[in-house]
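Take a look at the structure set out below.
What you see is the complex with one protein chain gone and the rest in place.
What follows is chain A.
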Amino acid sequence: MASFKPTKVQFLPKLGEKVTEDTLYWKNYKSPVQIKEFGAVTKIDFSPLAPHNYAVTASTRIHVYGLHSQEPIRSFTRFRDTAYGGSFRGDGKLLVAGSEEGLIRLFDISGRVALRQFTGHSKAVHVTSFLSDGFRVVSGSDDLTFRVWDVPSAVELSSITEHTDYIRALAPSKLNPDLFVTGSYDHTVKVFDMRSGSSVMTMQHGHPVECVLLYPSEALLVSTGGRYVKIWDLLKGGQELVSLKNHHKTVTCACLSSVGNKLLTGSLDRHVKVYNSSYKVVHNFDCDASILSMAVAPDDEVVAVGMTNGVLSVRHRKHKKDKETLTSRRRRGPSYRVFVKGKNFVPRQDDFLVSKPVKQYLRKYDKQLKSFEVSKALDTALQTWTRTSKPEVTVAVIIELNRRGTLKNALAGRNEESLTKILNFLLKHIFDPRFSRPLLTVGDIVLDLYRQVLHQSPVVERQLQRLMEVLGREAELQQELLQVLGILDTLFASLTPRKEVAALAALPVDQGPQLQAA
């Protein structure tokens, strides 16, 4: 005697995003903390030292936040005009920032007043940074020059004018104190060596460069600008490795995660994209406004994103510790030991084994189907929880009833309440391509069965009206899609080369050598 075969619920694969380790890693962030700043956040920089405070440049201020504080632990407010590009020195003790008026200020992280002021730029200085020896500061300005300053003496060491447009990107090398990379609105990325005093490498990005970034090995260079993110191989003389086009607006910032050196890019289209090592997007953070700046804390503890509306959004990483405190608060169920009790007993060789038939556990709707209670089975499948969270189970039961030829019986004889349930389910899922076929059958049968009594219930009538509307809309959409498909087909057909002609032309050539051989 064969046992009852339960209803098969089809689990169709989810299209689109596939779950990988990367996505799981980047999903593991808490919901963001929003901090309101006074203006657009143009620069975020993490201190390389242990507490990993970060400096946020917005409007005329630079705020320094602790990793978990929502209030600034220190703020530098002595700017007359908008401040730009506040960045830490390698030891985290000094901070340098440019400003709209062309002044560059150097702060001690514990003090308030600027230690040094470098004057010389005639226009706004958008990017400033320490070189890796810590004694020199490099700055790029809208007056097309960039200058290198000596910190102890506060004098200008050199000034180079090679770019032909505003300089908006700067990345000093961490390995060599004389190297740095600049990007400008003149569509080029240049690598400068202070020892020669001029650029040693120039790469054409093709769009105004917003941000440049060096990989820790400094063999790869990332430049962003326009909608493109380009990766350059410096060891091959600046050859373009890949060009990514995943954003649909200007990419304004890029940074690297410290675990695995994954690239993150932020754009005016309000998305932060995370790439894996083969430069495929593995995760996507959504923000409320266009993104101007972004930084990742060491060990990927915090992802801070600054936006045009002056909001700083900080995401903290989830930790296992947090989860444990949550679960311990819940009431603990019976332990694993209870369930495996006696089940893992291995009989000895001379034991006489009495085997018990394995009991088949059936779901409630399966039990009802087994005893041919079709209406009840449909009711069970239409219970709120199943209907909302597992619609595929409901549809599987409907398909099974249809296969048994009893779907009409199951749908007949229902009152207003249960009919509304069915119609609501139809309204929600009838366009789902997975479910539409069986659900259209249900719709047909419902109309056939209740045509006479429909006008008695205004609720049902309204629902049917809605169903008609959405079906009409869907039909229009389908028609439009078909039209688009037709257009595409003609395009493709005109694009494919005509092979027959080529083959015919090639034939005589083939015959030539044969004739010669003959």
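A few points about this structure:
Rule of thumb we're sticking to: a residue touches a chain if its C-beta (ideal position, glycine included) is under 8 Å from a C-beta of that chain, and two chains touch if they have at least 3 such contacts; residues count from 1.
Note that in this section contacts and distances are computed from a predicted model.
Looking at the choices "DNA-directed RNA polymerase subunit", "WD repeat domain 75", "Trafficking protein particle complex subunit 2-like protein" or "Alpha-1,3-glucosyltransferase", the name in the UniProt record of the chain not drawn here is "WD repeat domain 75". Although one chain is not drawn, the whole complex shows that of A:K30, A:R80, A:K280 or A:K390 it is A:K280 that touches it. Seen from chain A, the chain kept out of the figure touches residues 1-8, 10, 12, 18, 20, 280, 369-370, 400, 403-405, 437, 441.
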